[in-house]
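For this view, one protein chain was removed and the others were kept in their places.
Chain naming follows the written order as A, B and C, and within any one chain the residues start at number 1.
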Amino acid sequence: MSDTHVCTCNPSTQNPYLPISMVLQRVTDEVDDRTIKSFDLAFAREEDARCFKYTPGQFCEVSVFGEGEAPFGIASSPTEQGFVRFTVKKAGVVTTKLHNCKPGDVIGLRGPLGNSFPLDLMRGKDIVVIGGGFAFTTLRSLIIYLLESGERDRFGKITVIYGARDPGLLMYKEDLAAWEQRGDIEVCQTIDRGVPGWSRRVGFVPNVTEEVAPNAANAVAVICGPPIMIKFTLPVMTKLGFGKEQIYTSLENRMKCGIGKCGRCNVGHKYVCLDGPVFSMAELDQLPSEY
Amino acid sequence: MSALQTVRDTVAGWLRSGEIELFIGYEAGTVPLRATPTFIRNPEDVDRLIWDATCENNLAAFLPKYRGKKVGIMVKGCDSHAVIGLLQEGQVIRENLRIVGVHCPGVVDVRRVAAQLGVPVEQIDDARIEGEQVIVGEQTLALRDVLFEGCQTCTCHAPAIYDVTLGEPVVDAAEGDSFAHVREMEALSAEERWVRFAQELERCNLCFACRNACPMCYCNICFVDRSMPRWFNQTTQPEDKQFYQVMRTFHLAGRCVGCGACTRACPQGINIRLFLDKLRADVQELYGYEAGEDAEAKPPLTTYREDDYNDFIL
Amino acid sequence: MLSKKALTSTLYDLMDLYRVIAPCQRDGELRFDRVSSPREIVLDYGNTAKSPKGVFFPQNEAMIKFGRQVDQFNQIKQVPLDRTPTVLLGVRPCDARSFLLLDAVFAQGRYLDPYYQARRQNTLIVTMACASPRQTCFCHAFGSGPYDREGSDIFLRDAGDAYLVEGVSQKGRDLIYQGYLGRASQAYLDKAVEIEAQANARLADIEPVAGIEKLLPGLFDSPIWQEISEKCIACGTCTYACPTCHCFNIEDRVLANSGERVRAWDSCMYQFFTQHASGHNPRPDQAARWRQRTMHKFEYLPRNVGLFGCVGCGRCVQSCPVRLDIRGVLRRVRAAAEAAATAGANVEE
Partner (left out) sequence: MADTTNKEQWQPKILAFLCNWCSYAGADLAGTSRLQYPPNVRIIRLPCSGRVNPIFIVEALRQGADGVLVSGCHPGDCHYLAGNYYARRRFALLQRYLEYLGIEPGRVQFSWVSASEGGRFAEVVTKVTEDVRALGPSRHLNINAVATKK
């Protein structure tokens, strides 16, 4: 095992705890209150870039050396070359330090880890993407992938419902604007309460979902958001005819190793880091509600 | 009727009348010479309650968890001082408590039993207490020789706060300074003291049993668990263990009642009271204060006198 | 056969070739540690307070070191793996079996743990049969026993003034062939059998654990967890004493000009073990943590890797500051499952 070249694409021969070095390329404020930023990381070494193959829905352990590691879903899409993006809310020790990082800083990366959104299952079907607030990161990855992977025609209608408390808290504004210009994706942005200058939808995500009423026949839905949003959206989906096996979500539990060893992210006998983070509602039904 | 049975009946009465919803006492454990805490909600279960020299835990440590609830508790003399400490710091409300205060002759220390017999602790399989004797297999030891070290110089056998009492008053041991171990340590050179401290802590696992067994360690978030600022790494590097123990014990300055629960809880047998008792001795010497004596008193570090000890200042 | 008199010289030979780790008296406790002289070794003991899992999975170990350049830690290096040929001498059969569970976690599956593997692959396990099981022992509840060879490379049995030496694995047999052992006479064989019978006679009656993994799934929302955990003071003693508990934390430890990423034992008994940065905690109380501890050992691990996360060494029973007895927990689980089954049957009627 060498000290210099490490990637996790062949985990059996490599040290899965050893991060690769990334260089922070760009930091973007995503929301008005500046608590959420996107970090675009570029590969320090060519071979790492070649090895690092991921699918929307996967996550990485991001290190700020000297502070620690934390898991974040990948917000960029594999179709976006040259960087890996993470959108991070300032909350704990590592995220606070990350928010203070400047372009050029070295950041550690382990991954990609975990499973991904069920792209195979999605092919040939309509896709409904429902997101709330900060939990839109891997959904962005998914949407960009659906649009840009060169196989747009292999997916049916794409409907995106994305809500936040107010316009300033909607992330990825440029992407949203660009998607709205396209004819091959329907984007419904919503805010909880109307404000002057806002011409799009107003209302909570569950209500908007009911209004938009995506067709459940031959569709797969992905829902990510605060637990309360998911709780109230699920009955709406059921009403619209979505079965539990048609609805997917992504779990977040506290993690350390990300590789199924350290024993804290499990929900029942399933490890969020290994068996997840993406689960169908049908799978979650079989598990205790420990998340 | 035995005194214990009277207490059981009293507890059952409290539970029946709704004076308390829960009684925290001791029941026989599965490990020899060590009783286990028990939580009784049903008056029919009071016969589980026991009292003898195996009841080593300080049950007052459970009280902050039941803040606001009506709870009964069994306390030894030293434990009762912890209850006073908790009252003093507003962690419990007297009206909510029903206290069985025990006149305690001291609790048995299995480690000393093992040491006397020259066997490892875990090899003591078949042992029981009969009167003033501890019977281990074929051998008999005098209970007073295998009491917890702190119990041998105890000056608080009698409960200081109670609603009913159990047992006969115990006469304080005439012999012995209760801080003799502190004086011994003080007599060593600085380097010898450090070696003593470091060697004790070498065994520390950082399991936090000492903190969690302590009735006065009730912080919602202990400094070792804080992330902002993060003071502590969960590693067992010697300095990390020393740092933890220095700060935890110092946080008990003027608050530690000297019950020894931390020391008995330590799975590694670290003599934590050797350190804590220095603080108790100094608080007594400098500020004439003993923790857990008076629920109305001001704890020594929350007050001052203009003529306080000042010689140490340049 | 190896006479006890010849043990010292054999150990000296062994120490020329291997790092020998055995129970030694250190800082006032019996602990598995590197042996510098055969005289330090204590083979006649009940069990160590801490299990030997630390030999392969130390309580804390630096995995990565980082150096500083300008004002940032950015020089990253893996800590070299420890491949020192090692003999782990004098573990008890319960602990030898615990390594099988640790192997399943660290050395099998999608990701392998190189730090664990390096040590494990280069270590030979010499187990000492357990001649005097304690009252906290319940290895036999798992179908094992004080003379179980599973997980050992070499197995030693007490035969009075000699040990009977038995190669269990190929690795173990290879080492024995390198050595010079006398053939045991019938008298020694008889003595060993006698000691074994005495050991087995000391075992208390206990219900087998097998089957409990089928009862647990139905008890997730049972009130027993609240009852069981009420006396728990949430220290991590049981998990640190346990030979199979393997949950860990990864933290960065920073010195003046360097730093390291340390893996340190952690415990599911701690409040902050699962708490999110947001403050949300999926296991918000001690009842949920006890459920996790029990289910992890007796349901999830059997389901995921086919082994119980418990070998019945009794250390947690012995070291618990409030004597919360895992055997009692298992009895409680059975009783609750039976009660639920009876209630269910009544409903069906």
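Observations on the structure shown:
Everything that follows uses one rule, which is that a residue touches a chain if its C-beta (ideal position, glycine included) is under 8 Å from a C-beta of that chain, and two chains touch if they have at least 3 such contacts.
Just so it is clear, the structure is predicted and the values come from calculations on it, not from any experiment.
By the touch rule given at the top, the unshown chain touches B, C in the complete complex.
Among the residues B:A28, B:V164, B:C219 or B:M247, only B:M247 touches the chain that is left out of the figure.
Among B:V7, B:L63 or B:M185, the one in contact with the hidden chain is B:M185. Between the chain not shown and the residues B:I93, B:V195 or B:I221, the one that touches is B:V195. In the full complex, chain B touches the hidden chain at residues 182, 185-186, 190-198, 223, 231, 237-240, 242-243, 246-247, 249-250, 253-254, 275, 278-279, 282-283, 286-287, 300-306, 308-310, 312-314.
Where chain C meets the omitted chain, the residues involved are 253, 255-258.
Rule of thumb we're sticking to: only the chains that are shown with their structure count from here on.
Across the two interfaces under comparison, A-B and B-C, the one joined by more C-beta contacts turns out to be B-C. Taking the CA centroid of chain B as reference, the farthest chain centroid is that of A. Computed centre separation for the pair chain A/chain C is 38 angstrom, with centres defined by C-alpha atoms. Separating the centre of chain B from that of chain C, both taken as means of CA atoms, is a distance of 31 Å.
For chain A, the set of residues that touch two or more other chains comprises 92. Residue positions 249, 251, 266 of chain C are each in touch with at least two other chains.
Contacts from chain B toward chain C in the complex involve residues 29-32, 34-39, 57, 61-62, 120-123, 125-126, 199, 202-203, 205-209, 211-213, 225, 233-237, 264-269. Note for the complex: chain C touches chain B at residues 27-30, 45-47, 49-50, 59-60, 132, 134-136, 227, 230-231, 233-237, 240-241, 249, 251, 253, 262, 264, 266-267, 270-272, 314, 317-319, 321-325, 327-328. For chain B in complex with chain A, the residues that touch the partner chain are 227-228, 230.
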